[in-house]
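All protein chains of the complex are present and in place, except for one that has been dropped.
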């Protein structure tokens, strides 16, 4: 079987983990990595991560000229860098490359740019690309409809150093129409990687949907899942939520 | 608005709780209660449960002759007695009464009888009629399809005196194709009313679906939910699982 | 063995549960119940709670004159009424009766009164008399000393209708020197009876101490435990916390 060729934007702490997940998966070929600056320029990400083969040649963002994507073709571009990467998407899209962006925050102008590309290319944008979190989001919305009288609270737990409220938790609150101030509880202790819990309280029963992250590789697995889902799809703007929602629809049990 | 008239089979510990839930809900009128023996014969369930009005006149199962259901018409019959009640369903069905059975175990012959009635009447049969448990069952089946490589374990916790493994947990194991011996864990301690947890373990993340029962009134609320769902439906055999699965389908979020 | 004679102040929702626990325990004889007003005056609490014997004759608080406690001697007075009961403690104390108060809130003046009685009599005062909650409180204080760098958060979950923050959670925060605004999280959903969790987060591990109330009978069991603990003790002011702390000391494992 032909391998799926992937290029990655970003080679920081998370970017390395993402690269590692693609390197580990025999269905994929990591073709290149684009990063800021010239550190490890033209070395192979594979070698830096301890593999005994060459893959994921490292380029600087300065190297990405008009021919970059045509000369180094991939099936999908996976972006774990920062919001500035968005301005290179056009060149990639024009070269027919599917785009998977896991950037946590964009300005409106950047989102508009993404939407414009989605008219003629497959673009997936999800600030939280983890499979499990999106399952939680979709299940919670359905459950709220089934049990409209249930009281709902969100609890998110993260390591002490995380200052801001979890964006994922805010997204969940938003989807469920819950006031963040009142119904979102943030716990900051020790080294907890990440835990989200949605509590549905009814007079005689309680339902809890819980997601725990064990490590950042979950993001890489989410990206792998996203790239695979885009294959064979028509152009358009995708999110993990829409994909998972569609998978819910297709997998409703039949008795 | 016209009230929904209900008759109940069973007035034991659970039956009383069920009657109480219907008495408490202004959308319903509890017309009668049928129980074994002649205890509190012709008294009102409402009075025995502390209400200041007459509702739910108590009859013996011996009173249920060919005219019983026609003379005391209800919209739905709710059965929390035992498997022997099934033999009176035919008379009720012929009087056009919807049937909701929450009996935990039937013989094959009894199930066949229920199926035969479902040809011309609405019959809902669910050994676990709690809303939340059925939400768990449906969500777990979908999740298994979305994350087919996840390892799944079921943990059920109940009070020390409960001898057998939870029928609900066995049903979940069965729906997910899990070997009960290997993947179903039973905790028996103190006075825990009932807790079911389904753990989906992936390499980098864990999802937990959890349901806790606070008290038996959850069964009554499930019955209320079931009776309402049957209104306006065509004849057929329903279960809470099929109803909840259908509600999942109708409530997939649209973005 | 001679039974321990008990009198109860209070016959409301909680008071009835307390009475029931004492009636159920063969080590105790429920001698009388004192309540406000004249409802069920001179009836037996035992009969009202469904027992087939006479125990716990019901008196009005107006009946408690100077001779009441001498004429109806008990070993312990258990108070689940309200703060006004405290003004009858002196008469009881002078009759040599041990006092167990589970009143949730006293004014300073009332606390002073309790302290004055403790000089010559056994008086136990605990706003939360549940065994498990006090175990949590003591264990949390020790754990904080053993792991002084751990981050600590408290989560308390209760039914939607409970307006104020859990007094128990506030007490825990206070014992641990935690700012309530910052480290105490209150979840209000559905019908949760009561759950307290203390989370100790360290960089590489997390410890959780969790207590769940199943029903109010836990208060009755706490009172039974308290009355037994006071037997044979010298006069003084006791709390469940001091008793449990002492039990911790006596039960440190020896290897």
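A few notes on this one:
Order of writing sets the labels: A, B and C. Residues in every chain begin at 1.
Everything below uses one rule, namely that contacts are C-beta pairs under 8 Å (C-beta built on N, C-alpha and C of every residue); 3 or more make two chains touch, one makes a residue touch a chain.
As the structure is a prediction and not an experimental result, all values here were calculated from the model.
Of the candidate positions B:29, B:111 or B:155, contact with the unshown chain belongs to B:155.
Checked against the full complex, the candidates C:14, C:60 or C:215 give a single residue touching the omitted chain, namely C:215. Shown as candidates are C:106, C:159 or C:248; the residue that touches the absent chain is C:248.
On the side of subunit B, the interface with the absent chain consists of residues 150-153, 155, 157, 159-160, 185, 187-192, 199-206, using the contact rule stated above. Hidden from this view is one chain, which touches subunit C at 130-132, 135-136, 138-139, 141-143, 145-147, 175, 200, 202-218, 221, 239, 241-242, 244-245, 247-249, 251-255.
Taking the whole complex into account, subunit A touches the unshown chain at residues 190-193, 214-215.
The definition used in the following text is that only the chains that are shown with their structure count from here on.
Overlaying subunit A on subunit B by C-alpha atoms takes a rotation of 180 degrees, rounded in steps of 5. Counting every residue number used by either copy at the subunit A-subunit C contact, over half are found in both chains. Subunit A and subunit B have Cα centroids separated by 40 Å. A straight line joining the Cα centres of subunit A and subunit C is 51 Å long. Residues of subunit C in contact with at least two other chains: 190-192.
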